[in-house]
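Take this structure, written in structure tokens, and hold onto it; I'll ask about it next.
Complex shown without one protein chain; remaining protein chains in place.
Labels for the chains are A and B, by order of writing; each one numbers its residues from 1.
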């Protein structure tokens, strides 16, 4: 049973990865990152039930992850809005400050 | 691989994973941003269902509240405030997309292989307790009280920070 959960998480992670690296819209990139985080959460909870040492610790960690992800989304959207005001676009490929 | 007994849990698992994966795929393939957010909400709810199957009822509720509720709404606000074009323009970077696809598939292949190869110990799975929320609460306020407090501080800082970041600078 464990491997089935892990497989779903892997699929989810890879789709999220693909979206994060391909999509132009910065909001969608953020969404894809959320997908990847959720895949991790799924792994944690699955191991919490079927792992070598089953315990509730995995669930506690998932809780923390969710809290951090929530904070991340909030800050990410805020940065996005600030960037949008400055540059007038949300296209990721137009953000190339690192080249300069 | 297919010699598994068709229990209720397994059928539920199949349904949830179908919801999750199709939601994720739709999210990638939709062109309208609002549709993407909706399919993402479907993914979050599917994961919440998975949490229930894994005897993590409290987490399932948190998942629905935070992800399907707060995060999706936040995303929609973000979409509205950045008033971008309604639909996602098609990516012109063919080579880039192809390479990312290859990379993602290869990574999945590696993960798949690793998962299939691993011998997981067949121990007794965690038994469903009477009150999952109670157990988590006890753990949070005994063994994990310090991380808990730190995460609360982090949240506070993050929210204040995002307000500062997103605020229009008045004197500009």
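Definition applied: a residue touches a chain if its C-beta (ideal position, glycine included) is under 8 Å from a C-beta of that chain, and two chains touch if they have at least 3 such contacts.
To be clear about the criterion, contacts and distances are computed from a predicted model.
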Among "NADH-quinone oxidoreductase subunit L", "Sulfurtransferase", "ABC transporter ATP-binding protein" or "Carbon-phosphorus lyase complex subunit PhnI", UniProt-listed name of the chain not shown: "NADH-quinone oxidoreductase subunit L"
Interface partners of the hidden chain - shown chains only, full complex considered: A, B
Contacting the left-out chain in the complete assembly, out of B:106, B:129, B:150 or B:164: B:106
Touch residues of chain A, complete complex, unshown partner: 17, 20-22, 92-93, 95-100
Where the unshown chain meets chain B, residue by residue: 96, 99-100, 102-104, 106-107, 110
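Keep this in mind: only the chains that are shown with their structure count from here on.
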Chain A and chain B: spacing of chain centres that average the CA atoms, whole Å: 7
Parts of chain A lying in touch with chain B, wherever the complex brings them together: 1-8, 10-19, 21-28, 30-32, 34-35, 38, 41-42, 45-46, 48-50, 52, 54-57, 59-60, 62-64, 66-75, 77-82, 84-85, 89-90, 93
Chain B residues within the chain A interface of the complex: 10, 13, 17, 20-21, 24-25, 27-28, 33, 36-37, 40, 43-44, 47, 50-51, 54-56, 58-59, 62-63, 66-67, 70-71, 74-75, 77-79, 81-82, 84, 88-89, 91, 93, 96-97, 100-101, 103-105, 107-108, 111-112, 115-116, 118, 120-121, 123-126, 132, 135-136, 139-140, 144, 147, 151, 154-155, 158-159, 161-166, 168
